[in-house]
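Here the complex is missing one protein chain, while the rest keep their positions.
So, subunit A:
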């Protein structure tokens, strides 16, 4: 069995998300160092505020300002911060019920060690130096020595600010180590030696190229390796007229389905070495390898007579 192939795979998106009116007021407020909550029909104040009552699903929009100080309701010591988390040094995850709120907000607490943290600890917001209207405008919480507590009642707030934030951009990145599995590893391994190796279904005898390890018709593992090609037949094609981004190929060019000799289905490839308007169904082609490449660069005509339609009509 060939060595398991592995490659880094990074999945990264900047998600652009629009905000509802309550979220917009809350996140804009954070930018202005104001913490807003929302009142529910039964008189509770939710911080962070949501657009709909989590109990009754009623739409809610009555905003109030609460204090930037509060009390830890539960905590967890994180001695090894991970990428993207609020602090790069060991910290406590905390749920904090801000003074005036009935629910708790999740964030980080900057504390010297777990012995300095407990449920019931009084804390206050440490604001980020640069604020954009995001939950990270709260840099973290910090312990707050305040023997008298905060007695301020939530004050009504319009939720209106100059330059209201209406959306956020949330970058997300996950790093994977991709491994293609048994069948595709064997396929890629053979391809490195300029050989195309498919796999045959033990039941219907179809040869899959590239193989994915299973016959999707029979639901069986394909284990018998079969070398196919290198020559094949164009079964159908299209003419590409629009240049793709980051693809250094002159247009127009032909992209084709090619049934390699011995394969039970066609694969895709570019056709070169022939004017685009002379490519036709049945054209016999062979792969052209660039030096050091793991895949054929393109396929070119072999000069053989065209294949008879009946020989490839099942492979369209």
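Everything that follows uses one rule, which is that a residue touches a chain if its C-beta (ideal position, glycine included) is under 8 Å from a C-beta of that chain, and two chains touch if they have at least 3 such contacts; residues count from 1.
Convention: contacts and distances are computed from a predicted model.
The listed options are "Cytochrome d ubiquinol oxidase subunit II", "Glycosyl transferase family 8", "Branched-chain amino acid ABC transporter permease" or "Lipid-transfer protein", and the UniProt record of the chain not shown names that protein "Lipid-transfer protein". Of the listed positions A:43, A:88, A:163 or A:219, the one in contact with the omitted chain in the full complex is A:219. From the options A:9, A:155, A:192 or A:251, the residue with contact to the unseen chain in the full assembly is A:9.
By the touch criterion stated above, the residues of subunit A touching the omitted chain are 1, 4, 6, 9, 11, 15, 17, 19, 23, 27, 46-48, 50, 54-55, 73-79, 82-86, 93-95, 97, 103-108, 114, 119, 134-136, 168, 170, 172, 174-185, 212-221.
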